[in-house]
Structures are given as structure tokens and as C-alpha cells.
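Taking it in order: structure first as C-alpha cells, then the write-up.
Every protein chain except one is present and positioned as in the full complex.
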Amino acid sequence: MKALCALLAGVAAMSLGAGSARAWSLEEAAKPYKGVTINVVGLDRPSYKIAQKLTPEFEKATGIQVTWNIFPYEDTLKEETLNFVSNSQQFDAILSDVVWPVNFADPGWVLPLDHFTGDSALADPDLDMKDFFPVWLASFTVNGKLYGLPFDSYAGLLYYNKSMLKAAGFDGPPKTWDELAKTYAPKLTDAGKGVYGYALQSARGETQTADAFARFLWPWGGRFIDVANKKVLVNDPKSMAGIEFRHALLKTMPEGIVSDDHSQVVEMLSQKRVAMITEWSAFYPTLSSSPIASDLGIAPEPKGPDGAYAAFGGFSYMVSAQVDKQHQDAAYLFIQWLTSKAMAKPLIEGGAVVARQAADTDPATQAKFPNLAPMVETWRTSVVPDWRPQLECYPRFSDIVSDWGSRIELGQVEIKQGLDSMANDLTGYMKSSDCWGKSNDPEKAMATYK
Amino acid sequence: MSDLTIEDPAPQMPAVRPSRWEALEPWFFIAPSVILLLAIGLYPTIYTAVASLQTWVMGMSPPAWGGLGNYAHAFTSSDFGGAVLRTLMLIVVTLPVELVLGMMIALALDSPHFSTLRRLLQICLVIPIAITPSVVGLLTQLMFNEQLGIINHLIHGLGFPAIDWLGRPAAAFGTVMVVQVWEWTPFVALVLSAALSTVPKDIDEAALLETERWWPRFRDIQLPFMWPGITAALVFQTAFTIKEFDMIYSIERGGPGTATETAVMQIERMAFRGFDVGLASAESILMLVLSIALARVYIRVFYREMD
Partner (left out) sequence: MNDLRSALLRALQGLGLVLTLVIILFPIYWMVAGSLKTEADLFAIPPRWIFTPTLEAYADAIFHSNILTTLLNSVIVVACAVALGLVVGAPAAYGIARYRFKGRKDVWFWYVTNWMLVPVVVLIPFYLTASKLHLINHLVVLILVYQVFIVPLIVWLLVDQFSAVPIALEEAAQLDGLSRIGIFLRIALPLVKPGIAVSAILSGIFAWNDLLYAFILTPSPNSRTASTVVLSYLGGYVIPWPKVMASATLVSAPVIIGGIIVHKYIARGLTMGAVK
């Protein structure tokens, strides 16, 4: 394995024809940073578990010490923002959700990656940017510059219980949302027995905004905002159609879904209390070790009237601009190693999801991990990088969406009234925080990477 | 409550004609704590008051003069208003319940018989007061779970249908109230029980000779001695509830939606999730005004009544 790496690196170096006299190696590159301790932010999710497990390999090869700082997702942005605002230099490798790059890049808190990739002493010639899925690179590109290396990358997938579907007379999963709601879910729901067709994680916070709201905008042609015309679109007829659809779907969901987060719906599927959920591709290891492992079916998310737009989310690693050069370089070496082509396979084998094309499309790996094929298909055909808008004021923006989104789902307000209020609050906030001028359009970057 | 002490002609140091130095002497004892509290309490409060007049979103823009905009927003937003209302609701509903239940427990502790049981209960009453509120929140999450929780199982065993305790806004708010009552009734009971023990034995015995009916005895003999305890319980409970964050946050972060979000939780969300320091500061100042007003009302109204 190591020999192969070295060989590949050598080949890459030769083919690049760069002026470097000898092949690049991590050991060699890390020499000046021996003994440096870097702080890395992580989540309590499978990708980071295996990453932590593999970290000693990096420490052994480089002499750089890695400290993992694990936070619950809902606290991560808070911790990182406070770290930057207070310039407390707690973290060297910064974890960025797909909706945060502009928050970190605009104030200059993180460094653009060309800062490192242009440095032949640091840059691994075998980094092979083209091997990352284009949509992932685009997502972390702000004003034409790439800031993050993708890690823990998700696509929304439909997970279902094959036996339950079969018992209800279905040979395969639903292809469209319409089918799911009108044909599948009613037949699979038996409220008296506490069994339901579908469950949608809707807890207050980013789960409500991303999983429960955005998921029902795009497939119906709805959008959050139109930056060019400075318009909020959450209450236009197309968006409303999607949210109305969501509301009708509640009949086939367990009660109290509005308080349920990822862990609860996954639990429901694995306890056979629901037949279908739409969840991130990262949940495969959790579900494959649950009681329904042998019944687990995985498919791309259903299409809507306006086409296929699956949920899109995930993370990348960036380097803090506030720490000293030693730590920056050491952190870069770490994230470069973690997201490298060579690491992709061991990471996947350990339960991670990565955005590396070669590893994700490898037939042998795909045979072992049935979440990969639909995930790759989704990334290639049915995701948009601005599925949630990239705004500097996104935290409050998302909070407003989540606030009215849950009120609508709880039935505390009429759908139209709720969406109008949401639009009203968003419009006011976008204006008062001067946020229209502080947005990023990752879609523009797509062309660069395709 | 020490107002009583302040009013009463408590013995004091024999004052030789107070010189200027003499007048400064008490401050020698008090000053350290006052300086400390000024530094960690007053200075930040002024800081917050200034920030409340600024447009300031952390990381997005440096603080800029914003006038009363934040206050206008706080007053008009249903978000903050709702959270304040819920906090007040929590006080108004749980306080009387805690008082009544606490009174019943105190009376039961005061009666003769079951001495072992009474002693045991006296010890156990301290548990809900002492236990970490975030642990109480987690336990609530586990026990009130709709499908797997023990509460619904017990209810089902008694022949009632299961209740979705945490999933529906009204039920979730009710659950929070139930847990709040569980957490703080023992405190009220302990305070009232201590107050009840101050009823002089001879008066009580004389009254018992006259009538054995418990209501007149309670109303005319026991209750008057309990007023100070009731007041103490009210002041403490109001303070605890208005500051409530830990326990409810640990149940489901104020969910479903914002159904169980208190004022402090809403402000924390604005400040540390939305990063809107200006707005959160304005809301904090409003809460400060509210709590000072409540403290004044309690001290003026209740302590006046006593003397």
C-alpha cells in the first residue's frame, strides 16, 4: 500500500514535470513541523470516528500531534465563530459545513488553499483535485478561490424497508414524491399499530431548514432567494406547492415528528416503525448494523414535479488564518492527508463518506457499500451546490426559516400565512443586515471544475 | 427576606458617637463583595446596555450605532414576545401548583404517625433540589419518550392511551411544567415545613382542644405562621423560573418548534446561534428590567404585609 502510494506520487511528480528534484513524501514534507500539535474540529459522526482511528498513522509518519475537538453539530458553528471572533486560536483545522464557507472566507478567517497548493514543499503532487466531485469543489469556492478540501460528504438518499414494501405489494422503491405520498405511504401506514409509511426529521434548527424545508422546495421548483433580483422566494406559488405537499404527507408520519431529529427517524426505521426515510448517505453504517440490515433498501431520493433535486450537505476542512505559519502548514498537511486519494478507501471501509470519484465508483467497494452507487448518481445528476443559499448572514437566515418552518409543520399557522411571515422576516433581515451583497454563488464555480 | 432583620431592632454594636471613620467602618466589611459584584455584574451589564443600542452581528460587521432599532425589533418580534410570555406562564401556572402540593406535603410531614416514613421523605425531598438540571432534562427525554418511555408504558398499563408528551407543542409545554413541579415542589415543601415548625406548641394544643376540624386550625393557627415561608418560596421560585435554561434546554432545546423555549433560551439562541449581539443585548436588558421590577414588587408587597 505504502509502496503503491510512493509509486503513484513518483509517477505524478514525473508526469507533472515539476522542477522538484525528488519525489514528494509526507514524511519529508512534515519534517519542519515535527512536534507541532494541531487542533482539529470534528463531529460525533461515523466519518470522524474512523478518521480519529486512522489519525495515529499520520502522527507516526509526521511527528505532528493531532488533537480532535468533537462537538455536536448544532454547536459547531458557534464554537468556530466564537473562536474566530475572539481570535483565541483554539482550532487549526476548521470544519466547514457546505453553508458556511462564505462566513469563514469573507472575514478572512480561513486561508484559500492556493496558499498551500502553490508551495511545492507542502503540496502533495498526487492530491489530484479533479478526482473530487465537481459539485463539492464548487461548494467550497468563494469568489473563485477554493477554501476547503471536501470530507464527510453527503447526498440525501431514500432508505426503505424492503420487506415492509414487499408485504404492501411494492417490488421497488417509489420514483417520485407523488408516488411516495399517494401510493406507497398510505398503504404502509397503520396508525393503530403505530406503523407509518414515512418519517421526516424536522427538529428545530438546521434539520428543519435543510432536511424538512429545503427538501420540499427544489423538487417543486421553489427557491429560497433570488440574489440577482434581491427577492425572497419562499412564499411564491412553487415554493408553497412544495410545503403544501409536505403538510399533506404528515398524515403518513408518526406524531410528534416536529421534535424528531436524525437519530430518532433512523431509530424508527431500524425499529420497523416506519417504512421509508430520506436521510444522508452517511447513515448507512448506522443502519447496516441495525436490526433491519438485511431488509435495508437504498435508492436516490424521489423526483418532484420539477425534476430531481436531492438533499445536499456535507463538510470540508479549511485552515485557520489566525494561527501561526507552523500550525497552518501542519494543519494543511493533515487535511491533505485525510482527504487524499489514498485515504479514501480505508475511510470508506471504516464507515466514512467521502467525495472522491475513484474510490466511490470502484466496483468492489460499491458492492460492499450499497449507499455509494445512489450517492454518486445523486451527486452527478441531481444536486445543486446552492441547495441552501451561501450567505454571510446564513445562521439567522436559517433560524428564521426553521422558526416559521416548524410553526407551519406544527399547524400553529396556516401554510400561506406562515410562508408570508417567513418571507417577510427574511426580507427584513436580508435588508437590515445588508446581506444581499454578502452572498456567494457556488453555482458559478461549477463550470470551472467540470 | 432579611428585610425583617433590617426592620427589627436587632442588637447592634454599641455606637460611640459616630465619627466619620465610624461611618466608613461597615464599608470595610462590605466593600470587597461590592467591588467584586460591580466588576463581574455591573460592568458587563453596562456593556450589554451599550451593545443593545448597536447594530452588531458577530463576524459580519463591526458594531455601529443603531439607536433603538434592536428594542423595536425585540418588541415586535413574536419570537421574543412568545418566549417571555411562556416564561411568565411557567411562573403563573407552576407556582400555585407547587405551593398547594408543597403545603400538602408540609402538613403531612407535620402530622404525627409514620415517623420513619416522614424522616425518610424529609431526606429525599432534597434530591430533586440538588440534582443537576441538565440530568433532569435528559431523564425527561428518556422517560417521556412516546414509544419507549416508561411513563407511557405505565399510563398504558392503567388503560389510558399513550400521549405524545414531547412531540406536540401543548403537551411538551405541559411536560415541562410537570417536570418543573417535580423539581421544585420539594423545595417549597421544605421551606413550608420549616415555617410550620415555628407554630408554638401551646397555641396549637389550645386550638386543638377547641376544634378538631383541620380547616379552622390550618386557617387560624398554621397559615399565619407560614406566610413568611410562602413569601420565601415565591421569591426563590420566581428567580429560578425566570432564569430557567438548563433543564428545558436539555429536554429538546426548546422544541418542538419553539413550544418550550424560555426567554433566556431565546436570547442565547439569538446571541450564540444567530450571532446578533445587538438584538440579544436589547432582549437581555428588557429581561433585566422585568426581573428587577419583579424583585421590587415581591419585596415591597410581601414584606410590607408582614410587618
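Every chain is named by a letter (A and B) in the order it is written, and numbering of its residues begins at 1.
Here is the rule we go by: a residue touches a chain if its C-beta (ideal position, glycine included) is under 8 Å from a C-beta of that chain, and two chains touch if they have at least 3 such contacts.
All values derive from a computational prediction rather than experimental measurement.
J.: Relative to the complete complex, which of the depicted chains are touched by the chain excluded from display?
T.: Computed over the complete complex, the missing chain touches A, B.
J.: May I ask which residue of A:180, A:266 or A:296 touches the chain that does not appear here?
T.: Going through A:180, A:266 or A:296 one by one, A:266 is the residue touching the chain not shown.
J.: Using the touch definition up top, pick the residue from A:283, A:315 or A:394 that touches the left-out chain.
T.: Of these options, the touching residue for the absent chain is A:283.
J.: Specify the residue from the set B:72, B:203 or B:292 that touches the hidden chain.
T.: B:292
J.: Who touches the missing chain here, B:88, B:121 or B:207?
T.: B:121
J.: Residue by residue, what part of chain A touches the chain that was omitted?
T.: These residues touch the chain not displayed: 43-46, 69-75, 78-79, 82, 85-88, 90, 262-263, 266, 282-283, 286.
J.: What does the interface between chain B and the hidden chain look like in terms of residue numbers?
T.: Given the touch definition above, chain B has residues 1-6, 10-15, 23, 25-30, 32-34, 36-37, 40-41, 43-45, 47-48, 51, 104-105, 108-109, 111, 113-114, 117-118, 120-136, 138-139, 142-143, 148, 150, 153, 182, 186, 190-191, 193-195, 198, 212, 214, 228-229, 231-232, 236, 238-239, 242-243, 245-246, 249-250, 263-264, 267-268, 271-272, 277, 280-281, 283-285, 287-288, 291-292, 294-295, 299 touching the missing chain.
Basically, only the chains that are shown with their structure count from here on.
J.: Using the average of all C-alpha atoms in each chain as its centre, how far is it in Å between chain A and chain B?
T.: Once rounded, the distance between the two centres reads 42 Å.
J.: In the complex, go through chain B and note every residue touching chain A.
T.: Those residues of chain B that touch chain A are 55, 57-61, 69, 79, 146-147, 164, 166-169, 172, 252-259, 269, 272-276.
J.: Which residues, counting only chain A, touch chain B once they are in their complex?
T.: 74, 77-78, 81-82, 84-85, 103, 107, 109, 194, 203-205, 255-260, 271, 273, 392-393, 395-396, 399, 403, 406-407, 409-410, 412, 432-434, 438
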